[in-house]
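Just dropping this structure here.
With one protein chain withheld, the remaining protein chains of the complex are depicted in position.
Note that the chains are named A and B in the order they appear, and that numbering of residues resets to 1 at the start of each chain.
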Amino acid sequence: MQDITRRRLLWSLPFATAAVAGGGFLAMLSGIRKGNFDPKEINTPILNKPIPAFSLSAQPPSTGFNQQELQQQTEPVLINFFASWCIPCLTEMSMLQQLSSHISIWGIAYKDKQNSVSGFLKRNGNPYQRIGQDNNGNVGIEWGVSGVPESFLVMPGGIIKWHYPKPLTVNSTQTLLSLLK
Amino acid sequence: MRFITFIFLFCLGLSAPIVAFGIDSPDEMLKNPVQEQRAQHIGAQLRCLVCQNESIEDSSADLAKDLRKVVRQRIKGGDNDQQVMQWMVDRYGNFIRLSPPFTLTTALLWFMPVLGLVIGCVVAFVTLRKKNKIASTELSKEERQRLSELMKE
């Protein structure tokens, strides 16, 4: 009897492995539902690191900016990568307009044409205090950007405290505002 | 031996073991063939971030193109292979590596081949030996029985 129980325990290993895997899958699915598990996200190692070296040319109606200017700010700044050809960026605009009263937002036009961006801002309003051009996407690569829109919270001194690689939503905006306090 | 003939035939142009399917214009490639080889080799290890499981050499996405440009720029600038990879990992994390680095977290992954073989062989060995042992003791038991029966006659 004892021998057979021992063998049963041995042969229940496949079941145990499958059960663990199944539990993991269940956790993943509930995470997807709740929104705190996204298999598509990329966690770049940019948090709590200083901003990369960069320099952006002017994008009317604003002048460009560079790393030093951003570092020297005494208030937190939200860096927002956007483009006129990006539809989620369009939906994000109203959220940005609301945010601009709480925090200064500096925009980076990613892989776009000057005229298109000016037109985009005229049509949808301009929530940005300053805007720069990143025509070839190289500055985006320095920041670890893989698409638009992406937003970064830069604290005074140039440390990146928060990275949101999706269009801003009500929830994420609340998280952002809580970080400012 | 037609097979050897064929191997002969296709080895005649064995310059590029890696074929970069994503490059869509000859201006992308570096002029120096050794450098271009290195770029394609490094690129084959970098994941196109906005595609599924493709390398930047195989993908036709815009971001892949930009990253290919950066790789070639850095090679021309004098970085060695390690440095180019590290540059990418610094900005995008280990996600951009198509082959994960060997750390404690990925140890199970890297050891899986060896683990599978060892466990399989050990289980097979033990089970077979046990069965063969049982068989041999059974036979001798059988023999003993026959012997005792013969003895009784």
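One rule holds in what follows: a contact is a pair of C-beta atoms (placed from the backbone, for glycine too) under 8 Å apart; a residue touches a chain by one contact, two chains touch by 3 or more.
Heads up, the rule we're going with is that contacts and distances are computed from a predicted model.
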#### Entry: Among "ABC transporter, permease protein", "Dihydroorotase", "Gas vesicle protein" or "Cytochrome c-type biogenesis protein CcmF", UniProt-listed name of the chain not shown
"Cytochrome c-type biogenesis protein CcmF"
### Task
Could you tell me which of A:7, A:102 or A:123 touches the chain that is not displayed?
A:7
#### Entry: Given B:34, B:108 or B:150, the one touching the chain that is not displayed
B:108
### Query
Which of these touches the unseen chain: A:42, A:58, A:90 or A:159?
A:42
### Residue ranges of subunit B at the interface with the undisplayed chain
3-4, 6-11, 13-17, 19, 21-27, 29, 44-45, 47, 51-55, 58, 60, 93-100, 105-106, 108-110, 112-113, 115-117, 120-121, 124, 128, 131-132, 135
### Message
Counting contacts across the full complex, list the positions on subunit A that touch the omitted chain.
### Response
4, 7-8, 11-12, 14-15, 18-19, 21-22, 24-33, 37, 39-43
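Basically, only the chains that are shown with their structure count from here on.
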### Task
Compute the distance, rounded to whole Å, between the mean C-alpha positions of subunit A and subunit B.
32
### Query
Touching subunit A in the complex: which residues of subunit B?
49-50, 62-63, 66-67, 70, 90-93, 95
### Summary
Interface with subunit B, subunit A side, in the complex: residues 42-46, 52, 111, 136-138, 141-144, 146-147
